[in-house]
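Only one protein chain is missing; all other protein chains are in place.
Then we have chain A:
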């Protein structure tokens, strides 16, 4: 389990994170939500050790992450950032094989090949394993990167906006895969999501950030309420329950005219 103690992050005199203390529940999916510039990605990058925190500590199972060798850390925490432009000529299989780098430093063992196979199976990518990444659609490429992250076989996965630029079908596929990672394999997933409906329907726990601080956090039912979301985003919300979960309508909620 990963915990944050009084985490601060500033660029010069611009504070991005201010006194963030949190404990992320193990074996659950936690979504980080909030407006742009709230510090969600920065928080995730600090946990991934891609950014040093200005003050405060991050503990992984009670151990300060700064004291863990980076090579060991990659066997305990896997990170996936947004895949922007990628022009390397690699096959899906090549990419997923990088997920085994923390274990075998590039010389794949039989064990590694099995894990790569399982990761491809898990996301239904077997048919594409020999396809080149630059010939895939954005959604397929994102799936391939997720497969690499899964192949790292870590207890904790940190995903920075994994749904960015994806169509609905791929977004649903990715979220279902994340759900299965947690339910079937007991892994902990922390992700930044912009679509409140994906956060509400696929995660166990939600952390809402605003202006560099934690606005509210807790189980989905506690955080995703009309009043709380309105305060968080400054936007009127209407939560519509349905048999399969619920939908947060912020496009044209019927209450909006009275509220504004």
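Everything below uses one rule, namely that a residue touches a chain if its C-beta (ideal position, glycine included) is under 8 Å from a C-beta of that chain, and two chains touch if they have at least 3 such contacts; residues count from 1.
The rule is simple: contacts and distances are computed from a predicted model.
Engineer: Name the omitted chain as UniProt records it, choosing among "PspC domain-containing protein", "Multidrug resistance protein MdtA", "Membrane lipoprotein TmpC" or "Iron complex transport system permease protein".
Structural biologist: The chain we cannot see is recorded in UniProt as "Iron complex transport system permease protein".
Engineer: Using the definition of touch stated at the top, determine which of A:74, A:175, A:193 or A:248 touches the missing chain.
Structural biologist: Spelled out, the listed residue whose C-beta touches the missing chain is A:74.
Engineer: For a quick check of understanding: of A:14, A:67, A:89 or A:169, which residue touches the chain that isn't displayed?
Structural biologist: That would be A:89, which touches the missing chain.
Engineer: Can you list where chain A touches the absent chain?
Structural biologist: Those residues of chain A that touch the unshown chain are 48-50, 70-75, 78-81, 87-90, 94, 98-99, 101-102, 105-107, 149, 152.
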